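The other protein chains are all here in position, but one chain of the complex has been omitted.
Take a look at chain A:
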Amino acid sequence: MRITCPHCGERGNEEFAYLGDATVRRPDDAGAARPGAPEFERWMDYVYLRDNPAGRHRELWQHVHGCRAWLVVTRDISTHAIFSVEDARAAALARPSLVARDAAS
(Lines give C-alpha, C1' and ligand atoms only; values in the text may rest on other atoms or scores of the structure.)
Protein backbone atom coordinates (compact mmCIF):
# COMPACT_ATOMS: atom_id res chain seq x y z
CA MET A 1 0.00 0.00 0.00
CA ARG A 2 1.34 3.44 -0.91
CA ILE A 3 0.02 6.62 0.68
CA THR A 4 0.28 10.01 -1.00
CA CYS A 5 1.10 12.42 1.80
CA PRO A 6 -0.39 15.83 0.89
CA HIS A 7 2.89 17.39 2.06
CA CYS A 8 5.61 14.95 0.93
CA GLY A 9 4.16 13.02 -2.00
CA GLU A 10 3.77 9.29 -2.51
CA ARG A 11 5.55 7.05 0.01
CA GLY A 12 5.43 3.43 1.11
CA ASN A 13 3.09 2.65 4.00
CA GLU A 14 6.08 1.61 6.15
CA GLU A 15 6.74 5.34 6.64
CA PHE A 16 3.32 5.78 8.27
CA ALA A 17 1.76 4.73 11.56
CA TYR A 18 -1.92 3.85 11.87
CA LEU A 19 -3.51 5.92 14.62
CA GLY A 20 -7.15 4.87 14.68
CA ASP A 21 -10.65 5.54 13.43
CA ALA A 22 -11.09 9.07 12.03
CA THR A 23 -14.88 8.98 12.14
CA VAL A 24 -15.35 9.15 15.92
CA ARG A 25 -16.16 12.53 17.44
CA ARG A 26 -15.41 13.53 21.02
CA PRO A 27 -18.72 14.37 22.71
CA ASP A 28 -19.08 18.03 23.70
CA ASP A 29 -20.65 17.26 27.08
CA ALA A 30 -18.81 16.30 30.27
CA GLY A 31 -20.33 12.84 30.35
CA ALA A 32 -22.31 11.03 33.04
CA ALA A 33 -21.47 8.08 35.27
CA ARG A 34 -24.88 6.44 35.00
CA PRO A 35 -25.14 3.65 32.40
CA GLY A 36 -28.17 4.16 30.25
CA ALA A 37 -27.94 7.97 30.31
CA PRO A 38 -27.49 9.38 26.78
CA GLU A 39 -24.24 11.11 27.78
CA PHE A 40 -22.86 7.82 29.12
CA GLU A 41 -23.74 6.00 25.92
CA ARG A 42 -22.17 8.74 23.76
CA TRP A 43 -18.91 8.48 25.71
CA MET A 44 -19.00 4.67 25.68
CA ASP A 45 -19.34 4.85 21.91
CA TYR A 46 -16.53 7.41 21.55
CA VAL A 47 -14.04 5.64 23.81
CA TYR A 48 -14.69 1.95 23.16
CA LEU A 49 -16.94 1.12 20.25
CA ARG A 50 -15.60 0.90 16.70
CA ASP A 51 -17.26 -0.12 13.46
CA ASN A 52 -15.33 -2.51 11.29
CA PRO A 53 -16.77 -1.94 7.83
CA ALA A 54 -15.67 -4.25 5.02
CA GLY A 55 -15.20 -1.41 2.58
CA ARG A 56 -14.75 2.35 2.60
CA HIS A 57 -13.46 3.81 5.88
CA ARG A 58 -11.81 6.97 7.22
CA GLU A 59 -8.65 6.41 9.25
CA LEU A 60 -6.04 8.52 11.02
CA TRP A 61 -2.46 7.90 9.95
CA GLN A 62 0.72 9.76 10.84
CA HIS A 63 3.60 10.27 8.43
CA VAL A 64 5.87 9.37 11.29
CA HIS A 65 9.05 8.73 9.26
CA GLY A 66 8.47 11.79 7.09
CA CYS A 67 6.91 15.17 7.83
CA ARG A 68 5.17 13.83 10.98
CA ALA A 69 1.82 15.29 9.96
CA TRP A 70 -1.39 13.56 11.03
CA LEU A 71 -3.49 12.57 8.04
CA VAL A 72 -7.00 11.34 7.33
CA VAL A 73 -6.85 8.47 4.84
CA THR A 74 -10.10 7.35 3.21
CA ARG A 75 -9.62 3.86 1.84
CA ASP A 76 -11.29 0.55 1.14
CA ILE A 77 -10.24 -1.80 3.92
CA SER A 78 -10.95 -4.85 1.76
CA THR A 79 -8.96 -3.82 -1.32
CA HIS A 80 -6.53 -1.23 0.14
CA ALA A 81 -7.62 1.18 -2.59
CA ILE A 82 -7.07 4.74 -1.33
CA PHE A 83 -9.67 7.38 -2.26
CA SER A 84 -8.23 10.44 -0.56
CA VAL A 85 -5.55 11.61 1.86
CA GLU A 86 -6.15 14.85 3.74
CA ASP A 87 -4.18 16.80 6.30
CA ALA A 88 -5.90 15.92 9.60
CA ARG A 89 -5.67 19.42 11.01
CA ALA A 90 -7.26 20.89 7.89
CA ALA A 91 -9.94 18.18 7.94
CA ALA A 92 -10.67 18.86 11.63
CA LEU A 93 -10.84 22.63 11.17
CA ALA A 94 -13.30 22.11 8.30
CA ARG A 95 -15.78 20.59 10.79
CA PRO A 96 -18.14 23.37 11.99
CA SER A 97 -18.06 22.86 15.77
CA LEU A 98 -14.26 22.68 15.86
CA VAL A 99 -13.94 25.85 13.80
CA ALA A 100 -16.08 27.61 16.39
CA ARG A 101 -14.03 26.16 19.23
CA ASP A 102 -10.75 27.15 17.56
CA ALA A 103 -11.94 30.68 16.89
CA ALA A 104 -13.02 31.07 20.52
CA SER A 105 -9.63 29.99 21.94
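Keep this in mind: contacts are C-beta pairs under 8 Å (C-beta built on N, C-alpha and C of every residue); 3 or more make two chains touch, one makes a residue touch a chain; residues count from 1.
Definition applied: contacts and distances are computed from a predicted model.
Novice: One chain is missing here; what is its name in UniProt, given the choices "Tryptophan synthase alpha chain", "Sarcosine oxidase subunit gamma", "Carbon-monoxide dehydrogenase large subunit protein" or "Phosphate-specific transport system accessory protein PhoU"?
Specialist: Going by UniProt, the chain not displayed is called "Sarcosine oxidase subunit gamma".
Novice: Just name the one of A:His65, A:His80 or A:Arg95 that touches the chain not displayed here.
Specialist: Candidates A:His65, A:His80 or A:Arg95; residue touching the omitted chain: A:His65.
Novice: Footprint of the hidden chain on chain A, which residues?
Specialist: 7-9, 11-12, 14-15, 65-69, 87, 89
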